[in-house]
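Removed from the display is one protein chain of the complex; every other protein chain stays in position.
We call the chains A, B and C, going by the order they appear; numbering starts again at 1 in every chain.
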Amino acid sequence: MKVNFNTDKEFDIIAIGRACIDLNAVEYNRPMEETMTFSKYVGGSPANIAIGSAKLGLKAGFIGKLADDQHGRFIEKYMREAGIDTTNFVVDQEGHKTGLAFTEIKSPEECSILMYRQDVADLYLTPAEVNEDYIKRSKVLLISGTALSKSPSREAVIKAVSLAKKNDIKVIFELDYRPYSWENQEETAVYYSLVAEQSDVVIGTRDEYDALENRTTEGKNEDTVNYLFMHSPELVVIKHGVEGSYAYTKSGKTFRGKAYKTKVLKTFGAGDSYASAFLFALISGKDIETALKYGSASASIVVSKHSSSEAMPTVEEIEALIDKNETISV
Amino acid sequence: MKVNFNTDKEFDIIAIGRACIDLNAVEYNRPMEETMTFSKYVGGSPANIAIGSAKLGLKAGFIGKLADDQHGRFIEKYMREAGIDTTNFVVDQEGHKTGLAFTEIKSPEECSILMYRQDVADLYLTPAEVNEDYIKRSKVLLISGTALSKSPSREAVIKAVSLAKKNDIKVIFELDYRPYSWENQEETAVYYSLVAEQSDVVIGTRDEYDALENRTTEGKNEDTVNYLFMHSPELVVIKHGVEGSYAYTKSGKTFRGKAYKTKVLKTFGAGDSYASAFLFALISGKDIETALKYGSASASIVVSKHSSSEAMPTVEEIEALIDKNETISV
Amino acid sequence: MKVNFNTDKEFDIIAIGRACIDLNAVEYNRPMEETMTFSKYVGGSPANIAIGSAKLGLKAGFIGKLADDQHGRFIEKYMREAGIDTTNFVVDQEGHKTGLAFTEIKSPEECSILMYRQDVADLYLTPAEVNEDYIKRSKVLLISGTALSKSPSREAVIKAVSLAKKNDIKVIFELDYRPYSWENQEETAVYYSLVAEQSDVVIGTRDEYDALENRTTEGKNEDTVNYLFMHSPELVVIKHGVEGSYAYTKSGKTFRGKAYKTKVLKTFGAGDSYASAFLFALISGKDIETALKYGSASASIVVSKHSSSEAMPTVEEIEALIDKNETISV
Partner (left out) sequence: MKVNFNTDKEFDIIAIGRACIDLNAVEYNRPMEETMTFSKYVGGSPANIAIGSAKLGLKAGFIGKLADDQHGRFIEKYMREAGIDTTNFVVDQEGHKTGLAFTEIKSPEECSILMYRQDVADLYLTPAEVNEDYIKRSKVLLISGTALSKSPSREAVIKAVSLAKKNDIKVIFELDYRPYSWENQEETAVYYSLVAEQSDVVIGTRDEYDALENRTTEGKNEDTVNYLFMHSPELVVIKHGVEGSYAYTKSGKTFRGKAYKTKVLKTFGAGDSYASAFLFALISGKDIETALKYGSASASIVVSKHSSSEAMPTVEEIEALIDKNETISV
């Protein structure tokens, strides 16, 4: 079973939201207090997904706002050199900074991130800076949930969704829920449900759907999909970590993807690599079951490596892992 | 032609949004600098509509947030004594104040308002304070546009709309556009179009629809209704001041209401009295053409009087004016 | 014993700080919820002191910032017509509003004020708007404590004090402590002690000196004056309500003023009328003991009347009350 995309579009995917800097511990397996050197990478969920899908061969574009400084310029250059169209990046004129994420890897089980997200440039993208003609050129608009966390980025995304729907562009919503970005969970639930109801495909972890539904205890996938299929979505992907992921279709089908065995270095980047490979497969015309395998394999590869964006795998690496077929049984 | 409402509901209408204080010049026909005394009234568009429709006989309720002070308590008492259910007013616990509007009447043509809307209590209504069980008890949820201007009131209203739709309660959107309440017109357009697309009935002036459509020049009614009828609305009312108002139905009908001759004292309160009488007629089962007459007559009566809320007319007054049939030809 | 002032100055007193609007209950001896009409007066401690001292015959000027609206223009006109030089009022260009005080008079013992002080124009006076040449033209610079509560007004006042000291202008500090204007009492104490240490005369209630000293329990006058006389002050006035007031001099003298019997209508305005008459007497060359009588008599007159600014007494009224000599014994 496949999802159909418009075939006469210049871009496969245009992502909207943050593009930031990751500062990864060079010396790891220790507390960050003892890390004295950090390596710089591009980061941020939608930027990682754009980079990952470009590496797999999709034609990707990006809508975002960058700080007018060395970090902002580095991001633009890196993404451009990764083959992404960066013409719709806007350079902030009000002194906002690039978001930062210092990663700490104490052990594969104990990873944490020290975020700098105070007044960051990406959250200052305005509705006026979202260009209808650009969105019209793509098969897919990829929304990342964190871009909904603050005005005016929130309104820029709501406008982008409205323009995509008006022009029959598929809206894919990666929930990407970061609690520290939000005032409170009530507010998250209002905007997550608003955008999810208008999306064609929704991707997230079980926890993220619980935030969308404003739950304090774990909800059931069945309730989630019953609710979402009353609105626009035709495909809902719910991830359960090492237990694998489920894809539900509006027509009533359920598919399960299993996680692949790997040597975990850290947990960062799993979601972004999953999304980029899953979407690559879907947009390339593969069926949903295969797309789930692509997502799982890509995630397994990235968690075994040091960075998120740089570590994004190639099609060959993904297919090699799928062929080995060593899945995790839970 | 009529609009059908659910008949087995306890409330005819529940309004959500601001309830404030008007301070009306006792000595008028002069600049406010020379006014030394002010009379206190309840004000604010949704509060006025609730008061006006209660006076006409509808069973009304209200969802809002009040300052924990003398002004807040006055508003609750006044509305309760006007027959409105005030059980869903929340009292602010964070020291926010009641919004104020000092009215200046230099002449019937020169009226202005000096607003105090800085951090006012009504804009601090949260999504958690909006009660699904309450909304389910009403035929109609009335949304006032100003409540969308700031968080968390914005999210409270978006949630209320979502709950109304989920429970098949008709959503009526009075645009009530106050530019000073908003960051910029881009933001207004994002939220106005978002909520209008989900409403069943939309009421506003031509200017207000231009704000909704993010236009800087006057748009055409035809374009507006073509756009809105692609979404939820079934009835769109566009007001053109003394030229009268137009009601458009999704089924393709257009009705025109004319303005009634009156001795204008001031222009405040025209929109709220129009909405309350129009909605009273509609909910009472009168046809759209009659409802337009009710709206126009009620507006004509209120602009001839000193206050907005206190001056709301009775059915008898409205029908007497309609019977005189002295409309304005433009 | 007298305080010596520079005699060759054009102005007797220049006050700096807020000039606002009082909205006094027309129907009183009841809760404000039942008051339906309000009378408009100029208010705010330094404005009241300027008005009161101008009425007594002093040549007064004012440094402040006014809203660019009807309330701002009313204040400027009223003060100008009261004989005050208003050339150093700056008109706010950023949409800030005039501060408001709704007064509630339930009984002479139960008075309260409902304040609107959110982002008010007076607190936006900047250091660049304080003019050295203007301050140099006065015998006295009167500082009101509330102007220290927020930036940039805080810095404007600190600069004004610095300019006054540089030019040998006497600095008189009326503590005027309004807890709701401040972040917390720690911050109040920092700025109150900073400015008091640099002032020549300090006037306040015992409670206000406790705030200056960051005390949670009542301090002793002796400790207060011992502390202040280690710095610039030469005269410290501490008011104890109906028990009267004490004036302490750096040279070691103590004077006591008693309160006069009166029929109290409300308590508002007592402090401002006290300060204006006390300072009038002092600047007119009367001795400290007489100045204390002037202050007490003026306060007794104002608390028997409806407003604060309008009710400021004349020299004849004050002297008549002093002559009656009916003081309160506690």
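Just so it is clear, a residue touches a chain if its C-beta (ideal position, glycine included) is under 8 Å from a C-beta of that chain, and two chains touch if they have at least 3 such contacts.
Just so we're clear, the structure is a prediction, and the values are computed from it rather than from any experiment.
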item: Residue of C:Gly57, C:Gly83 or C:Pro127 in touch with the missing chain, whole complex considered; value: C:Pro127
item: Among C:Pro31, C:Pro152, C:Gly219 or C:Gly241, residue touching the chain not depicted; value: C:Pro152
item: Full-complex contact with the absent chain, from C:Glu81, C:Asp133, C:Glu183 or C:Asp323; value: C:Glu183
item: Hidden partner chain, touching residue among A:Glu33, A:Glu109, A:Asp133 or A:Glu316; value: A:Glu33
item: Subunit A, residues in touch with the chain not shown (by the definition above); value: 23, 26, 31-33, 35-40, 69-71, 73-74, 77, 97, 100, 102, 104, 114, 116, 118-119
item: In subunit C, positions touching the absent partner; value: 126-128, 151-152, 155, 158-159, 162, 183, 186-187, 189-191, 193-194
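Operating definition for what follows: only the chains that are shown with their structure count from here on.
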item: Between subunit B and subunit C, centroid-to-centroid distance (C-alpha), Å; value: 44
item: Distance from the mean Cα position of subunit C to that of subunit A, given in whole angstrom; value: 60
item: Distance from the mean Cα position of subunit B to that of subunit A, given in whole angstrom; value: 41
item: Junction residues of subunit A - those touching two or more other chains; value: none
